[in-house]
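Apart from one protein chain that is not included, each protein chain of the complex appears where it belongs.
Our next item is chain A:
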Amino acid sequence: MTAPALKLTDLHKSFGPAKIIQGVNLEIEKGERHAIIGPNGAGKSTLFNLISGQFWPTSGSVELNGQDISRMKPHEVNRRGLSRSFQVSNVFTNMTVRENVRCGVLYSMGHGYSFWRNVGNLREVQEKTSAILEHVGLIDKANLPAALLPYADQRTLEIAITIAGGAGVILLDEPTAGMSHSETDRAVALIEKATEGKTLIIVEHDMGVVFGLADRISVLVYGEIIATGRPEEIRGDPRVREAYLGDENLEGVA
C-alpha cells in the first residue's frame, strides 16, 4: 500500500488562548477529491494554512506522500508537490495574466533563481504557460493586467496559478465564492478538468458544488472534524444535520 497523499495526525493549532484547530485526524488517498465543509470560522482556512506551511501546527503532524511536512516553509511544501489557492484572490496584480501564470510555471520547470536567461526566450516555459491559459480559458485575456480582470476571471486565474506548477495535491479555498450560478458551473467544470488525476482538497460553501464534486466530505466544526464520509453518508448523518447543514440546506441537493 502506498502512503496517502495527505495525512493529518492529531493536528492542533492555537493562536494564544484561542484553540482554533483541536485534534484533526484525516487521511486523503491519492486521486481523491475531498471537500471540507463547515460553518464560518470553523477553521477551514486555518487548516489549509497548516497544511501548506503558512502556519506551523502547535502539535500534531502533516504528512505529504508519507513525508512529514509540518515544519516546512510554504515554498518547501510547494516544491514537494502541494499547491494551494486563496479564499481572497491573491494574484500578482501588477502583472499581466500571462505573467501571473508564468510565475507559477517557472520554478517547476527548473528556472528557479536563474539570472542568466531571458524569460522571454524560454520556449518550454512559454509553451507551458500558453497551454495552461488555453486550458483554463484565459488565453484571450492573456495580456490583460491581472488587476483589470473581472471577478470570476480572477478566481480562474487564482486556480490557474495554483495548478501551473504541476503539483499533485491541490488545495482550493472557496474557489466559487461570490460567483453567479453560471460562473459557478463553469468553475466546477474547470476544477474537474484541471485536477484530473490529482488529489483535490476543496473548501466550499456551495453544497451543490460539494456534493457534485467530492468523493468524500469532511465536516469541520469548531476546529474538529465531526464526520468524514461519502456524500450520501454525510447527507444522512444526524450530527451533521444538527451541527451544520440544517434541513433547508439539504433540500436543494437531496
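Following the convention adopted for this analysis, a contact is a pair of C-beta atoms (placed from the backbone, for glycine too) under 8 Å apart; a residue touches a chain by one contact, two chains touch by 3 or more; residues count from 1.
Going forward, contacts and distances are computed from a predicted model.
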Hidden subunit of the complex - UniProt protein name among "Regulator of SigK", "Leucine/isoleucine/valine transporter permease subunit", "Fe-S cluster assembly ATPase SufC" or "Protein-methionine-sulfoxide reductase catalytic subunit MsrP": "Leucine/isoleucine/valine transporter permease subunit"
Residue among A:A3, A:C103 or A:A131 touching the omitted chain: A:C103
Of A:P74, A:G168 or A:G229, the residue in touch with the unshown chain: A:P74
Interface with the unshown chain - residue positions in chain A: 52-54, 73-75, 78-79, 83-84, 86, 90-96, 99, 102-104, 106-108, 111-120, 122, 140-145, 148, 150, 161-162, 164-165
